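Right, subunit A next:
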Amino acid sequence: MADEMKMGTYICTGCGIGDRLDASQMEMIATREGKATYAKTHDFLCSQAGVDMIQADIDAGEVSNAVIAACSRRAKNEAFNFQDIAVSRANLREGVIWVRPDTDEARETTQEMADDYIRMACFEAKHMHAPKPSDEQSLNKHLLVVGGGITGMTAALEAAKAGYPATIVEKTGQLGGMAGRLAKKIPTRSPYANPAETEVADLIAEIEANSNVTVCLNSTVAKTEGAPGRFDVEIATESGSTSTIQVGAVIQASGFKPYDANQLPEFAYGKTPDVVTQAELEDLVKAANGDAVKRPSDGKEISEVVFVQCAGQRSDKEGHLSYCSGFCCNASIKQAMYFKDANAGIDTTVIFTDLRTPGSGGEDFYRSGQQKGVVFTKGVVSEVEPGSDGHTVKFKDLILDEDTAIQADLVVLATGMLPNSGVDPYAAEKAAAAEEEEGEEADKGDVVATVDVESILNLDYRQGSDVPQLVHGFTDSHFICFPYETRRTGIYTAGPVRRPMDIAQAREDATGAAMKAIHAVENAGKGRAAHPRSGDLSYPTFRKEGCTQCKRCTVECPFGAINEDEERYPTFNESRCRRCGTCMGACPVRVISFENYSVDTVGAQIKNVDMPDEFDEKPRILVLACENDAYPALDMAGQNHIEYSAFVRVIPVRCLGSVNTIWVTDALNSGYDGVILMGCQKGDDYQCHFVKGSELAHTRMSKIDDTLQQLNLETERVMTYEVAITDVQRAPKLINEMAETIEKIGMSPFKF
Partner candidate 1 sequence: MATKEYSFYPGCSSQEGASSSNYLVSVESMCEELDVKLNTIPDWNCCSASIGYCGGGELPRLTLSARNLALSEEHNPGQDVVATCAACWLATRETAERLGEDDDLMAETNQALAEAGLTFKNENKIRHMVEVLIDDFGYEELGKHVKKPLEGIKIAGYVGCQTNRPFGIEGESFENPKYLDKLVETLGAEPVENYEKKVSCCGGALAFSEPEKSQALIKEIIESAYDGGADMIVTPCPVCQMNVEVYQDKINAKYGTKFHIPVTYYSTLMSVAYGRSAKDSALGGQIIRAKQLEDIANK
Partner candidate 2 sequence: MTDIVATNQTILVVGGGISGITAALEAAETGKDVVLVEKRPFIGGRITQLYKYFPKLCFPTCGLEINQRRMKANANLSIVTMAEVTDIAGSTGDYTAIIKISPRYVNENCTGCGACADAVEAEFDNEFNYDMDKRKGAYLPYNMAHPQRYVLDPRVIGTADADKAKEACKYGAIDLDMQEETIELKAGAVVWATGWRPYDAGKIQPYGYDRIDNVITSVELERMMDPFGPTGGKLVRPSDGKEAKNVAFIQCAGSRDRNHLRHCSRICCMASLKQSTYIREKYSDDGQVTIYYIDIRAIDRFEDFYKKVQDDPKVKFVKSKVAKIEEDKASGNPVCHGVDTEGYNRYAEAHDLVVLAVGMEPSVDKDNFPVDIVINQDGFIEPDDANGGIFAAGSASDALDVNRAVQHATASALRAIQIVNRVAGTEG
């Protein structure tokens, strides 16, 4: 391959590049130092003529690896979109001329900057190959849906309607889940005035009639192995028999468990059958079968019903849920209507602190409840005192500002939802971290959620049996823009396992998850990456001879993509891989690489800048910038002509997690005076799209101080920052600060 490589360098002189920089010098550098086969200059490279020129070379077999020295890699992508060749972009516009003053004094250092970027691009290109899918990919349009509740049924049906068969695995003996328990649901259509039919029966009928949906009742998932496009799922029935199916992707719709109201003795739950949860009231209504619900304790007529909102929720008390389950306000309105619609003479009072009925339908439903005579009282219930004939609900009326009480035949507790999310692979890790940080103070609300859990998916993954959880046990991704992205590729969670929600939302969520599952199988079938590098064909491979089986890569992969084979070598499961390169950054022996992104593509760039000697007073600063946030921020700094030091050389990286410390030590050894790593925010509100990349980089870099000390270098020479895409002014400032630091502490002694 290497000997066939023909490298073409194309230098654009448009947008002022030609006016500010010496193009012929860059051509010379490209061919002489960068070892380009040839270099061409064009005054408008992104024009049709410019693009045609490059394409002609490609068509003629003149170029296999191209350097486009023009604007940023983020600009003019439509134009410079060449298939089947490796392309490196030297950012002469946003990265050089736009960040430098157009003055005589600046000319020399600006030119040096450009020259270096030509060298770097040439050496990057030299080590790149156009990525092609491996032959591991396979298309399997079959989906697995775990859970036969409203979410699972919806997901299976919606997928089937698009031509993707689905198998539902349901633990119990019937479909319907929690929704099947409901008498009616919160209305989902205008005018949002009355409780509506749950449509569970219709869905079940639809599923039975759909030949593309298979249902396994009384079944669980005993084992899931493989990767998107080629999952093998072992389904176990109650009787103990197992069968294995092959699926392309998985939707986990394992739903929720109702909160255990026994933890609410203050509300007399368990002390009298007249105190029930919302779910239990549904049972009572269903059992009454159209007749009036009677007082459970003695079968007497009910004349007063009190709904206690946020029962065991939105509370810091031990055993309570700290979050809001979101659906309960509307559910209480609906349930109050059960009574009001049957007999307007029954008093129904909802005691709430914040009535949460959002959206277009929510407010209408609230109004409809009021219209029907449901009384809403802003208050906090302190205690339910059981009586022989009715019970006393004591509360503080927050509007009238008084402690008072209300009599009730039936008290309904609006208790919350607990996600049925399986075993958190990182529970132990999190607990340890929490203990370290807070001691006793660890979030008590979460304790409830993690007692006695069984695995849902039984993933045969190195990093645990289930999808990682975010907070409170929910499998939320913490991405606002990409809500479905779990940390297990090709496995999507939907419904209340992901976030507390009602039926309408769960059905939307299920449909969305089905879309993502379909998206995953289609892309896995083509060997393409899933989010966030969707479409990327590159994938990691490793040099087995060099591997020490240290397991860093399998442990650090944020997506649990990497397993270990029998010989304890990593297996990358490319369709599980998100192509962030964290494994590459983790590898102490640097054997992991991608076709177009490797220790060499970056390392060669670092090594091939022209390093002035110590007395030139021209320090060199290396910036490794996350391509998603820091690099665009620097681009935009250029767009706005915000200047920064000409001594800096910026290399975009897929994720800070992919930064191998060797790059930093190499840089220092080869005479760089400073190194800056710019990654995304880490921690609870992480913004790293590879979840852990930035955090891992910070951890790794915290250990680099030792190396610096060994080299007798000041620790200030290496800085790791969290930089957001909006840090358009700050990122250049950080660079300039490093330049000042170097001025203060002096040049690196490692210049040869």
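How were these candidates chosen? In short, all candidates are chains of the complex that A comes from, given by their letters.
Please note the rule applied: a residue touches a chain if its C-beta (ideal position, glycine included) is under 8 Å from a C-beta of that chain, and two chains touch if they have at least 3 such contacts; residues count from 1.
Since we're looking at a predicted model, the values are computed, not measured.
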Name the candidate, out of 1 or 2, that touches subunit A somewhere in the complex. 2
Of subunit A, residues touching candidate 2 in the complex: 14-16, 44, 46-47, 71, 74-78, 141, 158-165, 188-191, 212, 314, 322-326, 354-364, 378, 398-401, 471-472, 474, 476, 478-484, 499-501, 505, 508-512, 514-516, 518-519, 522-523, 531-532, 534-535, 628-629, 632, 636, 639-640, 680-681, 685, 687, 689, 724-726, 728-729
